[in-house]
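Removed: one protein chain of the complex. Kept in place: all other protein chains.
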Amino acid sequence: MLSSPWRSDFPALAVMEAQGEVYLDSAATAQKPQALISALTGYYTSGAANVHRAQHASAERATRAFEGTRTKLASWLNAAEPTEIIFTRGATEALNLLAYGMEAHIDAGDEIAITALEHHANLLPWQQLAQRRNAHLVVLPLDKAGHIDLEAATQLIGPRTRVLAASQLSNVLGTQQPLHRLLPLAKAQGALTVVDGAQGIVHQRTDVRSLGCDFYVLSSHKLYGPEGVGVLYGRREALARLRHWQFGGEMVQLAEFQHAQFRPAPLGFEAGTPPIAGVIGLGAVLDYLGGLDQAALAAHEHRLHRMLVDGLAMRDGIRLLGRPDCALASFTVEGVHPADLSHLLTEQGVAVRSGTHCAMPLMGRLGVSGAIRASLAFYNDGADLEVFFCALDRALELLR
Amino acid sequence: MLSSPWRSDFPALAVMEAQGEVYLDSAATAQKPQALISALTGYYTSGAANVHRAQHASAERATRAFEGTRTKLASWLNAAEPTEIIFTRGATEALNLLAYGMEAHIDAGDEIAITALEHHANLLPWQQLAQRRNAHLVVLPLDKAGHIDLEAATQLIGPRTRVLAASQLSNVLGTQQPLHRLLPLAKAQGALTVVDGAQGIVHQRTDVRSLGCDFYVLSSHKLYGPEGVGVLYGRREALARLRHWQFGGEMVQLAEFQHAQFRPAPLGFEAGTPPIAGVIGLGAVLDYLGGLDQAALAAHEHRLHRMLVDGLAMRDGIRLLGRPDCALASFTVEGVHPADLSHLLTEQGVAVRSGTHCAMPLMGRLGVSGAIRASLAFYNDGADLEVFFCALDRALELLR
Amino acid sequence: MNEPTLPPAAREAIDAFTGAAGWEQRARLLMQWGERLEPLADSERSDENRVRGCESQVWLIASEHDSRWHFRADSEARLLRGLLAVLLARVDGLDAQALRTVDVAEWFNRLGLGRQLSPSRANGINAVLSRMQALAAR
Partner (left out) sequence: MNEPTLPPAAREAIDAFTGAAGWEQRARLLMQWGERLEPLADSERSDENRVRGCESQVWLIASEHDSRWHFRADSEARLLRGLLAVLLARVDGLDAQALRTVDVAEWFNRLGLGRQLSPSRANGINAVLSRMQALAAR
């Protein structure tokens, strides 16, 4: 039986197990390692302080720890320097920051390209930007498996394309996107490239420089860190093209009543008191993750994913959405409403997600109104999947 | 000797004390009660989940706790209903949300009134809005003590005033503002009223309905809660006038590629995964605060503040900024640079803040380039102030 | 809850559900109850009649007779239909005043269905109730 050697690092799993709960919704948010809990407790127990402002001892400690996470993230992503890392509330805020920050570069008739599988967070900010500027939102189609159709993309990305925004890993299909081939198409046209790494970063270490994107966003809470923290990586030259967006606090260089000058990135884009404990906690999580055997972890995730996909394939009437490469699988069952299925899985203590997964337009293209998604993390065991399949069978027996 | 019966509820204070540190910077951010630390640990230990999305058990628990805080805040502020409470990252984000959300109501030549003592967070969003819309930012002056000059305000608030944004309690002067008389001036002109309660809420329970404002903002981290969480209260009718600002996640009702419909407040203004643990933690802090003897607490804070102000007044060459009503005192010392003074206070383990306190234009009006601020919380003791004054005397001896 | 005023369907629900042992029996009961919903015509499954705030589609139609409100509801999801039927059993025939004050959480708890009353939008029974109250208040 496939068992996770890291499971005990996550105290919630034992508690949930004792309550008969199995967690297969890590793509929504991940459980947290003890390292995070200890870091938060440690920070709040030893003296909180605001960052970047005061010079007293607790402020220095907080600022050092806070900036320490920025440095860790820069090396985690292989950014050129820590100043290329901006803290936001989450991936969603990072994408909104980009869409507002780039507004001045979008003229009437310009094009913004996204893909057909984007999460609402990487669709709506661009859609609304296009509406504000009378620009066109161009949607790159997918192939059958759920990968971006590169041939179509080659046709659709053109001289009016100003921005290309695409996910690294689909939160619905579990498909890894061919960004190494897609991004150059946009760059060749002088467009800025934005990668939504909210799911991707969780399942593969990403080198933003070899990926060659201008911007990369992620959410801490999916990467085993606390909620309320997101990361925007921006290539130095690309960041310099963003207009300031939120105002206040320490992002200002010089403030007069009628006039102000703002700091450059990163601080110029971090208005107000940031989520200090959260950022420090994310740093502790990166330390924890960095200490794990990456190869063992990848192999474990791969085996789990195979079990999941194979188990679904074995069962009658189950339709997998796309051909998931890793992390998760979404499916529908012929003649069964996903809400009914997830209702009965919930009754049996199995946590999966049902619905449109914040990707309504993709659902439309796939011709389904909703789907069940089971998603994995390295703390899951083979036993979790056994419980899931057993619950699935009983539920379907009842419903069909 | 004045001693705080609540001090031991804040574990960091004992740790700091053991290190010879005295914390007098609570206006920047407050230390956290054990109740918060336990709530965070409890949440992350028993199973994290995303809110509003799934129906499985952990998601239900998280959503219930998250929404529970919304309900607690509504009653804490005496809002008409929980749907009038929006969670943001902090006061700064709440004020930016308002400035962007009201953009469509501001035309060229319109006026936005703020006061001369606003924190950058309640100045810059309005300044930038005025610039975007070719409107005028009108700055209401102060009297000598540091209260808004109501006579001048009566002259300056007029038929073109669309918004009045004012602080309840100044983070520099410690003066409580005469909002009960100021806000009606703006309302009489049909303007929307915004109260920055970031400091005010910490030292007085506020009833937003008797205050009669349209919007009220606060930051959790100053109210003994975690950073990364802010609150925007909006009267139902006032919220309905805001345009949606950030897009993504669960704020959407219906999404198509080229078109979307958004939810009303509060969810429509909470794009992306919110700071779940932080919000739950804030709920625990409200429970803790609500259980304290409010009269004893106010009396303690009042006595501490008297000690602080009297002690400063006794010393030669110290100039107090304004006449602080509560919470804090800012001062300069003749012939001594504030940075030097705070440097030597830091050396002696005393945490105060020096600089412009995110209110550069106010500093300009007061004719100082910076000041030292000592700020209090109910966990401070008379002994903290003794250490402070002793350190102050030694520092001044060295510097003069 | 004011026992004597409970409609017969509500009493029936109590009898049925409080006797249910385990999730499977509860689920079967819900599906049976779902079958009892008065069907909606296709034309009634309109955008207008859709209840916002449910993850699954739910339609609701209200009519008033002698100050008493009568509701019909439908959904594509079978268990949700069962929950709707159980809700209707409790509220159908109430006047606007009673509708405003009915304690649905208590009702579902009593039937052992408390856990189904999601605070999120996942099933949306709360949204359905709000909609009923709004319709009755017009």
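Here the chain labels run A, B and C in written order, and each chain numbers its own residues starting at 1.
The rule we apply is simple: a residue touches a chain if its C-beta (ideal position, glycine included) is under 8 Å from a C-beta of that chain, and two chains touch if they have at least 3 such contacts.
Not measured: the values here are computed from a predicted model.
Trainee: In the complete complex, the chain left out here touches which of the visible ones?
Mentor: A, B
Trainee: Write down which of B:D143, B:D287, B:D340 or B:E386 is the residue touching the left-out chain.
Mentor: B:D340
Trainee: Which residue from A:Q155, A:Q253 or A:Q294 sits in contact with the chain not drawn here?
Mentor: Checking each option in A:Q155, A:Q253 or A:Q294, the one touching the absent chain turns out to be A:Q253.
Trainee: Using the document's definition of touch, tell me which of A:V51, A:L73 or A:C358 contacts the absent chain.
Mentor: Touches the omitted chain: A:V51.
Trainee: Tell me, which residues in chain B touch the chain that this view leaves out?
Mentor: 337, 339-340, 343-344, 347-348, 354-355, 369-370, 394, 398-399
Trainee: List the residues of chain A that touch the chain left out of this view.
Mentor: 51-55, 57, 59-60, 63-64, 67, 253
The rule we apply is simple: only the chains that are shown with their structure count from here on.
Trainee: Which chain has its C-alpha centroid at the greatest distance from the C-alpha centroid of chain A?
Mentor: Max centre-to-centre separation from chain A belongs to C.
Trainee: Quick one: chain B and chain C, Cα centre-to-centre, how many Å?
Mentor: About 43 Å separates the centre of chain B from that of chain C.
Trainee: Using the touch rule from the top of the page, what residues of chain B touch 2 or more other chains?
Mentor: 53-55, 57, 59
Trainee: For chain C, which residues are shared contacts with two or more other chains?
Mentor: Correct list: 55, 122-123.
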